[in-house]
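Every protein chain of the complex appears in place save one, which is left out.
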Amino acid sequence: MIPELGHFALILAALVSLILGTLPMIGAHTNRQAWIAVARPAATALAMLVTFSFACLTQAFVANDFSVVYVAQHSNSLLPIEYRVAGVWGGHEGSLLLWILMLTWWAFLVAVFSRELPDTMVARVLGTLGLVGFGFLLFILLTSNPFERLLPGAAEGRDLNPLLQDPGLVIHPPLLYMGYVGFSVAYAFAIAALLSGKLDAAWARWSRPWTMAAWIFLTLGIAMGSWWAYYELGWGGWWFWDPVENASFMPWLIGTALIHSLAVTEKRGSFKNWTVLLAISAFSLSLLGTFLVRSGVLTSVHAFATDPRRGIFILIFLVAVIGASLTLFAARAPKVGLGGRFGLVSRESLLLTNNVLLVVACATVLLGTLYPLLIDALGAGKISVGPPYFNAVFVPVMSPILFLMGIAPFARWKDASVADIAKAVKWALAIGVIVAIALPLVYGQWYALTALGLFFAAWIVATAILNFIERVQHTRAGRSFLATAFSQPRSFFGMHLAHIGIAVFVIGVTMVSSYQDEKDVKLAPGQSVDVAGYHFTFNGVKAVEGPNYVAAQGDFDLAVDGKFVRKMNPEKRNYHSSAMPMTEASIDAGLLRDVYVSLGEPIDRDKPEGEWAVRVYYKPFVDWIWGGCVLMSLGGLIAMLDRRYRVKARAATQLPAGTQQA
Amino acid sequence: MNRYYWILGAFAALVALLAVGLNLNPRDVPSPLVGKPAPAFTLPQLAEPDKTLSPKDMQGKVWLFNVWASWCVSCRQEHPVLVEFSKKVDIPLIGLNYKEVRGDGGFDMGKMPADEEKKLAWQRANTWLAQHGNPYKLTVMDLDGRVGIDYGVYGVPETYVIDKAGVIRMKHTGPVTPEILAKKIMPLLAELNK
Partner (left out) sequence: MKSRHKKLALIGGALAIIGIIAALVLNALNSNIALYITPTEVAAGKAPQGKLFRIGGLVKEGSIQRQADGVTIAFVITDTAKDIPVAYKGILPDLFKEGKGAVAQGKLNETGTFVATEVLAKHDENYMPPEAAKAVDDAQKAANKHVSPSSAEAAKAGN
């Protein structure tokens, strides 16, 4: 009964989203207040219906209701409760429902936190979100119903893919989808602005915190996925340039450009068309990513089970949404004014360069991702584009971005002087060069790319500090340094923190790719292996039993300089319900390095107590990669909480009260 | 027209590429065997191991040939569809049990004697059918997968429609869904049985 209720709620939700997508839009166009007023309640109802539906599916999972096909395929009575809940988004249908859930929550949040916005604007924003939601609800109802029954019910479920039975994977999809879907808000704001013809600083200011929120989630989601791949896949890699990873990375690159472009539009009124185009692109790339992942046109380790009908549906949806948006853009863009003028060297021009580079970086990723498809479509054979392509292209494209990141905060709006900037950053340049020359030598080997990476990291941190000091000195006006420092706007802190996050990330990537070490060896119990000064002694393998698997658990002693550090217990798991073995690596994580052991297979299958193939890694600074991402998100969060966005809100809500008194 | 319309052009090109890509779906590759006589084999039956079956025995009938194995997870997904089909439709459904023991991966085949493999295969296949229902008129056992290779099996499950003359008329790769059954297989069967 409950699954039927969930299904029914989804059908209702589709109806409500259609109402939300039409009435307020028409109302805003023809200026009918009653129709405009439908927007907020409809968005609220939509969010409640989808939340209810999602709860129904969760209940089916928790209660092991294997008469629901989707539950029977992605759960099992032995599955621990936390993974039963995570199983809700463990497959195509459920993850799509999660997508819609996120979308309706975003719309609900817009409905709640938009009191300072004109009603017609809210109506258009929510209407756009309603239309997008309607498309996805149709998609799920027509091709991917998660509530479909299996009659008679299965006695036992197939179990969740063992790869997904992991805490990292429990939170990775929700974070990622929050980011993906969050760009729909920036998109809806852009469409609303195009429809109303009012592309101004106010629009940019409203749009900024929402865009930032989506970007934060996307950053964390991508980082979480990368961290999961690192410890769960047992290959020690953290990024594979897999089509699915690229699908999430492209909206991130465009989203990053959008954040910066929005800043210019808000402060100077420039780049309006460009900003709108980025907002449309960021969401379009999210949709494109969805298409690539779910249609099966690209082969990827992550690909969902494919069904051509789904591919066709998303493609039609993609054409409708993106095609309509771009047509609207092309029709309206020529009428949008140019905004503030700026000099050849100015904050604007530097940010524009950064934007262009980010877009180019995104284009190279898109090209690399779609190239195999293009070659296949031309009938020229099947090819794969591997990580070397992306690495070869990415380093040169990102390098100027990293360099400009240090300079731009010093450049004044409108017109800046090269000499002033050079004077301000000369010490940072010196520090960067010294670090680039010295640090690799201290660490062992000097490589040009290592030096380059470390230079940029040092450069970004040093310029951030110099810029901070300079700004405090300028705004001091007799107060103490510290008091002035703490009175700086949050967006200023946020920006530098996020930039320092990039530096930390660059350090992680540079160090781990320059100095990591790995060994594949055959070990008998009692034998040991050394990697980068870490001594691993293998004490054999014993059988252990988990809730829904049995595993061979290796027993290793890790020692440094002859001193015992800790036990390490990597596992090779065999899940009862699947013929698929799983490698669980054991990692000793540290601030400056990780050491990592994973079990291969027994040399002789009949003698698991004997020799094993074993892989050991030394990964310097690898955790800085994800630490950097966390700092970036934190910077974004602080910037998002800038008083400016809230003061505006308060001023707007107080105004009616003030006029009443008068 | 204005200078912004080139963006639409670029987008149209991308869509065209994606649409072509959809049709390149590797699982929809038409089988080279469609339109060809079904490859011959003689395999022991699951129910009565002493009896064998050849495609010749099915001559004059339209029949379905379904590849399955107890270790195949997707087979469990399609199985209820087949059970339902066998209850409703009077068309022989022959099962090809494909590499019952070898395909599992949990056994060391180098160490297993042939008769033990045989015993284990029969036992596993029978247990599985007893658990999930038996839609098959009969099942033949392809322990080493040789017949599977002749039929171009590259994943389990797969389903073939074979006509009265013994010619393969359709191959479906992956689980049979109710839609595929209703929209593709049933109309074809009706036409072949005319």
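All chains are identified by letter, namely A and B, in their written order; residue positions are counted from 1 within each chain.
By definition in this document, a contact is a pair of C-beta atoms (placed from the backbone, for glycine too) under 8 Å apart; a residue touches a chain by one contact, two chains touch by 3 or more.
The structure displayed is predicted, hence computed values, not measured ones.
*Asks:* If I consider the whole complex, including the chain that's not displayed, which of A:L142, A:A324 or A:V356 touches that chain?
*Replies:* The single option touching the absent chain is A:V356.
*Asks:* From the list A:G168, A:G340 or A:G600, which touches the chain that is not on show?
*Replies:* Checking each option in A:G168, A:G340 or A:G600, the one touching the absent chain turns out to be A:G600.
*Asks:* Among A:E116, A:E611 or A:D642, which one is in touch with the chain left out?
*Replies:* In the complete complex, the chain left out is touched by residue A:E611.
*Asks:* Residues on chain A that touch the omitted chain in the whole complex?
*Replies:* These residues of chain A touch the chain that is not shown: 161, 163, 234, 299, 301-302, 341, 343-344, 349, 352-353, 356-357, 360, 364, 367-368, 371, 381-386, 388-389, 392-393, 396-397, 520-522, 578-583, 598, 600-601, 603, 611, 613, 615.
FYI, only the chains that are shown with their structure count from here on.
*Asks:* How big is the gap, in whole Å, between where the Cα atoms of chain A centre and where those of chain B centre?
*Replies:* 40
*Asks:* Taking the complex as given, what residues does chain B use to touch chain A?
*Replies:* Within the complex, chain B touches chain A at residues 2-5, 7-8, 11, 14-15, 17-22, 24-28, 71, 73, 76-77, 80, 104-106, 108, 111, 131.
*Asks:* What residues on chain A touch chain B, complex-wise?
*Replies:* Against chain B, the touching part of chain A is residues 73, 150, 154-155, 158, 273, 277, 291, 295-299, 306, 308, 311-312, 315, 318-319, 322-323, 326-327, 329-330, 333-334, 370, 373-374, 376-377, 574, 578-579, 605-606.
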